[in-house]
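Pasting a structure here, questions to come.
Complex shown without one protein chain; remaining protein chains in place.
For reference, chains read A, B and C in written order, and residue numbers begin at 1 within each chain.
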Amino acid sequence: MSVTNLLDNWAAVRHFHPIDDKPHDPYKWAMAIDLDACIGCNACAVACYAENNLPVVGREKFKHGQVMHWMRIERYWEEDGRDFPDQGFQFLPMMCQQCEAAPCETVCPVGATNHTQDGLNSQIYNRCIGSRYCSANCPFKVRYFNWYDYPTTENVWPAEMNYQLNPDVTVRGKGVMEKCTFCVQRLRAAEVTAKGEGRIVREGEVQTACQQSCPTGAISFGNLVDPESRVHKQWQAQQVDLDKDAQEKNQKEGGTDLRGYRILEELRSYPSVMYLERVRESAV
Amino acid sequence: MIDSDSVKNLAGHPFDRRDFLKVLGWGGAAAALSGCGNTSIEDGKETVVSYVEAKDYVIPGVAVYFNSTCAQCDAGCSITGKIREGRVLKLEGNPESPINKGKLCGLGQAAVQHHYNPDRVREPLLRKGDKGEAISWEKAYALINEKLAGVKGEEIALLSGDVSGHQKVLLGNYMDSLGSKNHFVYEAVSPAVVRAANLKFYGVEMPRYRIDKAKVVLSFGADFLGTWVSPVHFAQQYAAFRKGVDGQRGVLIQAESKMTLTGANADRWLAVRPGTEGILALGIINALGVSTGDVAELVKDYDKARVSRDTGVEPSNIDKIAALLKLRSPSLVLAGGAAEGYVHGMQNAAAINLLNQVLGNVGKTIEAPVSVPFPQMAPSKGRTAALKDLNDGLAAGKYKVLFNVATNPVFTAPASYKFRDNMAKAGFKVAFAHYLDETALQADLVLPLDSEMEDWGTHVPEYLADTVQINIQQPLMERLHANTRGMGDILLALVKQRRAEEYKAFDDYYGYLRSAVLQNKAALGGAGSDDDTFWNDTLSNGIVKLSGASGALSLKVDVSGLKLPAPKEIDEQYPMNLIPAVTSNLRDGRHTNQPWIQESPDPLTTIVWDSWVEMHPKMALQLGIVEGDIVKVTSKTGSVSAQVYLFPGIYPDAVSIPIGRGHDAMGRYAKGYGVNPFEIMDAVFESATGELAMHETRVNITKTGQRVIVVKDEGPAGGRQMGRKIAARVSTDQVDLSKEV
Amino acid sequence: MKDIREDIAWAKINQDVMKSLENPRPLYWVILFFAVLAFGIGIGCEVYQYQMGMGVANLDNPHVWGLYIATFIFWIGMSHSGTLLSAILHLMHADWRKPIYRFAEAMTTFSLMTAGLFVMVHLGRLWQFYYAVPYPNERWVWPNFQSPLLWDAMAIFTYLSSSVLFLFVGMIPDLAIARDNMQSGWRRKLYTLLALGWEGTDRQWRNFRVTYLTIACFLIPLAVSVHSIVASDFGMSQQPGWHVTSFPPYFVAGALYSGCAAIITLFIILRYVFKFEEYMTLPILKKIVRLTFAIAMVWTYLNCVEFASVWYSHDAVSKDLLIQKMTGPYAPFWWAMIFCGSIVPLIFAIKRFQTNIPVLFATSLLLNLGMWLERWMIVSPTFSHGYYPWTWDHDQWPSMIQWGIVFGSFGWFTLLFMVFCKMFPSVSMYEVKEMVYHRSLHLKQNGTVEQGVH
Partner (left out) sequence: MHRYLCFPAILAGFLMAVGCYAATDQQPTLTTEDDLGPQVQQPIEFPHYRHAGNRNTVDLTNSDPTKGGMEINCQYCHTYARRSLTAGIPPLQKCVGCHQNIPSVRDKPRIVELFKYWDAKKAIPWKKVHDLPDFVRFNHERHIKRFIEQQGRPVQEVCGYCHGQVKEMTTARRQKPITMGWCVSCHMKEHVVVVANKDGIPEGGTPLGKQAYWYTFQKPAETKNAAGELTAKGPNDCWLCHK
């Protein structure tokens, strides 16, 4: 709590390129979502409600845009003058992208949202004073604010329903911001267990709730610095680099035949979620 | 918030054999439950309730996991429940089950909200005028016994949903003991016509579909990713199918009048005129140009021009599909809800099955199912015709006593059945129910059931993925309400009233189940292990896998009866087709009172908490309707009013209203939200099977002049990405999938 | 016409100004009543919002900021008037400012206090606001010094404390006069206390001048920085419509603009209510009007610069947003802003209207409305039309609670301001005397002034 301590931390304040000196060791949690496999079934979203104590806000509040789904399934269709979505819709699971240079982190006046060394964008509910600056500055708009005191709101968690609440996750009261945490309670539990055994978390040892429920396995999640992990292999195969704001493969002439991309990458927030483009058959 | 007081309440329950799940306090783990508001440290104020006795594996703050079976739908997914301090917190899929391989859909996850639902019935209720009076179980049983006295067997009817396993056995024995054969198995939404067509064509009701082996899947309205048969299993097959056989990505073509979740994932989605699925199938056979004999004779009139005119599918698309099907083999053609919901549903399904046969898929992507070695446990599958029969019987005053096992026909019967009135004609109606739903409210005696997380049971799924499997259902936690009972326990008590001698060895359903399983230990693969070990292993696995005989399909190609009617002329008074949509969230509406389900946006429209009338933008433009207009949808039977949602994935002549909302009872999350399309459904039946033809209702649309804001997740930008690269799409010729991990 | 009559006797100045502490016109009480009423409504709304949560304001995800932040910037902007008149014009030796700078400074202080309230009102967890204060605490955590919001809080606090100091120091000689003119009672005690023993000795005057000048010099960069920092709340983000390099000067210009407009409004009110016709003269008003006109044109120019830079940049999203502002659901407000901010001030160019009080009063209110709309048009459209189309606005119209608090803030400001004017001399007596003295000196040299006045 001294100024020296403050200055110490300050001296090491964010580098221009956040991951230049490869600080993510031994963990960097990241995700890859295959939109070709995603069928938009909402299983992940419900799993998230169950795991993370998300309140069901009800019809009226939903209408006012006060819904709390950390994971939302977006459904796109570009008309281009067609009558029917004859190549289907495009579904997109959208959650906090856990940006490496997260726009939300720098603006929080109290430091309630920070970067952790394992590459997560943390949100500390009890520190949050509810200025909502983070949400204002989030390009993906994946932060959700507790507009009401849901724990005491009628029919959010009526008697018995509250027994379902996950004790590992704080139930948020009014006035705090929240967002997808990559199921940090599961990550921390796995990390602590691994630490106790003097090793690092193995591939497959920890899953996020959405990943675990996804019927088509569209979501893969793991440690990006672990060469054994599926996520690492996917990112590598798709030639998507965490620390680039424009991928080299896209600058090649004739484009790329790979389908990995990150949303709004050009904003230089270095998201930790890679999406794989939905594929559509050209023969029909 | 949960405080130590509520823990103490829980602690008040008496000990019983399930004490391994005993909630006796959380030894300080209660800390995690409260919000951010409390920053105070109140040493010495809070109580820590410790266990009196604790099993070794019970560690406060560390979860234990038990396997069981999901009962939200009848696909039979195995689940693993996460239990902390005696409370079930979350359900995951059980990785050992070949059906769902560790995955679970949203509906399955919401089962915990069924269990903890504040609107569950908690006491046996006896009708006193308009009110229910709480009575004891002893009294309830005695009352049933009393009412059954002197009633002949044929005057007793029992209505249930899909039933399998030991519960089916016990149910059968009970009906038997009453001398009644009137067990009606009813599901409001079931592929009964397809089953009948399959039986005729393949010799089995439900073959094994191998989407994962197919290179092309052509589906006629089968929503296998959302609601059809075993969606979680098919979704996994689908994932493999997209990854491809030999690196060639599977192609999905969906033909239907209203887009389903599966249609939304298709490479090519075809809007077909309602009811013309069979014509399209024959048109494709014609375009394939490979058939000879009877088949060639049958399809010779179905040239492209005619088919295109009849179905609304462009001729070029028919060509492309035929070319693709010819090029890539094996393929798989599926007939689903949209094809079967017509008077000629069976003909549609037959034409589609014929296409499969022409393509040579039978035996390749359509395999014979494994047969269940215990036929008495094999599932009885519900049919809508069963409800028709029951309703006719009730109307004729044939039944004096009616048992209803957790089905809700008052909600799901078309209004023209007048089921509510007919039900009143039965003298004594017993409802075994979780909620006071529309049907339970009509009953004279309501008996509260345990949730699937409190009850014992066995289930045999109809659609078996790999081997035969008997799914074990076991309590994941202590009974939440002291006065609910498992259906098995109730049946046992009831059957004891009749055949006390036979069942006297069993104290309860658990005992019955245990001994029934142990009796067949050898057949269940437990030869050699002692009873306790086998039983404990069975419980801990949650599944008993058996190798069942898998025969060949007995293919019968008989096209003689195959005759498809021309598309209906447009009716001036009722110009639109009503398509009652089965959505993956709501199904037949029995889960509507689970708030996660209500708030989980419909995948296609993103609407929550309400019903909507889906209408094509072109048609809406013609009628001068915009999104949010409240329109009145009128059929011959009646009318409902709901908000309009403009949706491009629907044939312009059709409108669609989702099934499942519009409850006027059931509970706080269901009651008063939306409308029920069954209220305007015409009672038209499939000609061959007598199933309700759900897609045959014709309606007209009138504006009421009111307008509301549609409550949905989608914003005003709709599905447009405004030039940003958000959900990107690429066609197969631009991407090299072989490089992928 | 002259800025002020050169022949006003010093005693009469004292007398006139002291009268304002005693008996204003009845309109004063009417204004005060409505101010209390509005403030009461605001308080009620805030209490309800505090109890229920921010949702009652009908904000949503992601439209998380609304009128509170817009009104916050509005009040911050308003605060620039005082500094402009007293510090900048003081250094520029524009002596016509002298009769009016006192109330302008009071405006600064009170609008800052109002703005500060909005920071609080806007917080989701108002009761935890102290987390943003850097002080040694038992949690051992600092606030985040990287956050523009924290700079904001600090800038506002510094600016507020400095302007309170400035206001107070500048008032000391007048407080002494008030002390000497009061017979007895608590007000006399208060003035005695606040006058800090002022006797008007040469030494005191010398120290006073130095102190006053120092604070004035100190205040100017503060004023510029405070609004630049408010601008950086937006400029430092990367949202379309906010991430604009020209925001700090744009905000400062806007601030001066709305400040001047507010001065015109209050000038007219005070002149009438406290019978200051002798001091707050029409020629002075004319000068302010001309100044306002100039600033209005600067603001218009900066607006054009912003539009042009968006238009010619390759930032499609910002361009989209600009088009959306002009044509989307916010278009009426946006065009109203352009109308009030750039078209209405053209009235000021017409000489005839430069001293026409009813016209000026109406116009100045319109200008203020325009500037308030400007702030709203900066804040809200970005939320409703940001990077991510899926989350564009659902049903976002400020609720009555939100309007109530915004409305209440005007009551609060008016209340503070009106009470101040009744409590303290709102015209600087000693500076008016100086002004009269200097002017009469000039006249004396020309030999035109009547003999025996001074």
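Just so we're on the same page, contacts are C-beta pairs under 8 Å (C-beta built on N, C-alpha and C of every residue); 3 or more make two chains touch, one makes a residue touch a chain.
Just so we're clear, the structure is a prediction, and the values are computed from it rather than from any experiment.
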Point to revise | Visible chains in contact with the missing one | key: A, B, C
Point to revise | Sole residue of B:Gly61, B:Pro118 or B:Pro617 that reaches the chain not shown, by the stated touch rule | key: B:Gly61
Study note, to complete from the structure: From C:Asn23, C:Asn207 or C:Thr245, the answer for touching the chain not displayed is C:Asn207
Review point. Hey, which chain A residues sit against the chain that's not shown?
Key: 1-5, 9, 12-15, 18-23, 25-27, 105-106, 111, 114-118, 120, 122, 124-127, 168-170, 181, 184-185, 188, 192, 195-196, 198-200
Point to revise | Missing-partner contacts on chain C, residue numbers | key: 136-141, 144, 146, 196-197, 203-204, 207
Point to revise | Residues from chain B at the interface with the omitted partner, ascending | key: 8, 11, 15, 24-25, 27-29, 31-36, 38-54, 59-62
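Note that in this section only the chains that are shown with their structure count from here on.
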Practice item. Treating touching as the only link between chains, describe the layout with one word: line, ring, star, complete or other. Key: complete
Exercise for review: Compute the distance, rounded to whole Å, between the mean C-alpha positions of chain A and chain B.
Suggested key: 31
Check your understanding: Using the average of all C-alpha atoms in each chain as its centre, how far is it in Å between chain B and chain C?
Key -> 65
Exercise for review: Express in whole angstrom the distance between the two chain centres, defined as the mean CA positions of chain A and chain C.
Suggested key: 43
**Study point:** Overlap residues in chain C, where contacts from two or more other chains coincide
**Key:** 387-388, 390-391, 393-395
Exercise for review: Enumerate the residues of chain B that touch no fewer than two other chains.
Suggested key: 709, 714, 720-721, 724, 726
Exercise for review: Using the touch rule from the top, collect the residues of chain C that touch chain A in their complex.
Suggested key: 52-55, 58-65, 122-126, 128-129, 131-132, 136-137, 140-150, 153, 233, 236-239, 383, 386-388, 390-391, 393-396
Review point. For chain C, which residues count as touching chain B in their complex?
Key: 316-317, 320, 387-395
Point to revise | chain A contact footprint on chain B (complex, rising order) | key: 1-2, 6, 26, 29-37, 39, 61, 84-85, 87-93, 100, 102-110, 112-113, 116-118, 225-226, 231-232, 235-236, 238-239, 242, 249, 251, 253-254, 259, 261-271, 317, 320-321, 323-324, 327, 480, 584-585, 595-601, 603-604, 606, 608-610, 616, 618, 648-649, 652, 668-669, 673, 709, 711, 713-714, 718-721, 724-737, 739-741
